[in-house]
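Only one protein chain is missing; all other protein chains are in place.
Coming up: chain A.
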Amino acid sequence: MGRTSKDKRDVYYRLAKENGWRARSAFKLLQLDEEFQLFQGVTRAVDLCAAPGSWSQVLSQKIEGGHVVAVDLQAMAPLPGVLQIQGDITQLSTAKEIIQHFEGCPADLVVCDGAPDVTGLHDVDEYMQAQLLLAALNIATHVLKPGGCFVAKIFRGRDVTLLYSQLRVFFSSVVCAKPRSSRNSSIEAFAVCQGYDPPEGFIPDLTKPLLDHSYDPDFNQLDGPTRIIVPFVTCGDLSAYDSDRSYPLDLEDGSEYKYTPPTQPPISPPYQEACTLKKKGQLAKEIRPQETPINIVDVLPQPLAVPPRHTLLTSEVEDSDMNCSP
């Protein structure tokens, strides 16, 4: 292993570093644009959940003379030509701050590549991702001009059809797109929603969060044949690098490999203090009894509350569970 192994495992990670992108996800937006011409005629754009800022980088480069607002909960290193707001998009105050930049002249494009830090509990992660998307959608309903476009990351898990049905309410066209730079092994995809067209009489309301839809026995069933599954589009042409393939360090174009350090390391992650303490060996440690040596063996150590042998329940009881027998 070593520092080159990630370069080999993921060609887009390496290309991003070599091209000065803050994250490999820049390629995803570029490939989405290739397919949908997202940036055509766009002058005003919002990047929600922008950190570390690769999508803002793409937006500021592709929208010449445009106006880009980037929002994130986490601190982000500054970018030229991008207005930054730090705050939680699910909170009223942040939403108001974003909207006030677009009062009178709405945005053409709202993008959101945010994902919560995954906890590994799949249902929680999928829910949190959906809330992030709905919060972004809520903001989009305030700032997006009619006919505008909304692009957001989705996790295609169990309840993704509920999100599709939600997005269909607001947009005339919703497709699920997967750029080739997004790995096959990843459940992420992008909802590309074009033609913003809120239902008649819809009044955007920031004080009420948009809640996810529920399964509907008529048009979006939990386990029936009728489900809202939007068309799937693969973006980026076949000549693009394959994100799942492991490439040798010498790529075919003949360029020689040189290690490039990451463009923008994370700024003050939540675990920073814990890591510093760990490095200094200052994490709290268990008080071990043997670390306070007794000098005279007058009293032999007392037994722990040791249960009798063969307390392994699994060997006595048969049940629907895992037993390990050597």
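The rule we apply is simple: contacts are C-beta pairs under 8 Å (C-beta built on N, C-alpha and C of every residue); 3 or more make two chains touch, one makes a residue touch a chain; residues count from 1.
To be clear about the criterion, contacts and distances are computed from a predicted model.
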Looking at UniProt, which of "RING-CH-type domain-containing protein", "Protein SCO2 homolog, mitochondrial", "tRNA (34-2'-O)-methyltransferase regulator WDR6" or "Dynactin subunit 4" names the chain that isn't shown? "tRNA (34-2'-O)-methyltransferase regulator WDR6"
Contact with the hidden chain, among A:20, A:147, A:209 or A:265, goes to A:209
Given A:110, A:135, A:152 or A:193, the one touching the chain that is not displayed: A:135
Hidden partner chain, touching residue among A:99, A:115, A:169 or A:187: A:187
Touching residues of chain A against the unshown chain: what are they? 4-5, 8-9, 73, 87-88, 90-92, 117, 119-123, 126-128, 131-132, 135, 156-158, 160-161, 164, 178, 180, 184, 187, 207-209, 211, 214, 222-225, 227, 229-234, 238, 242, 244-250, 257, 259, 268, 270-274, 277-278, 282-298, 300-326
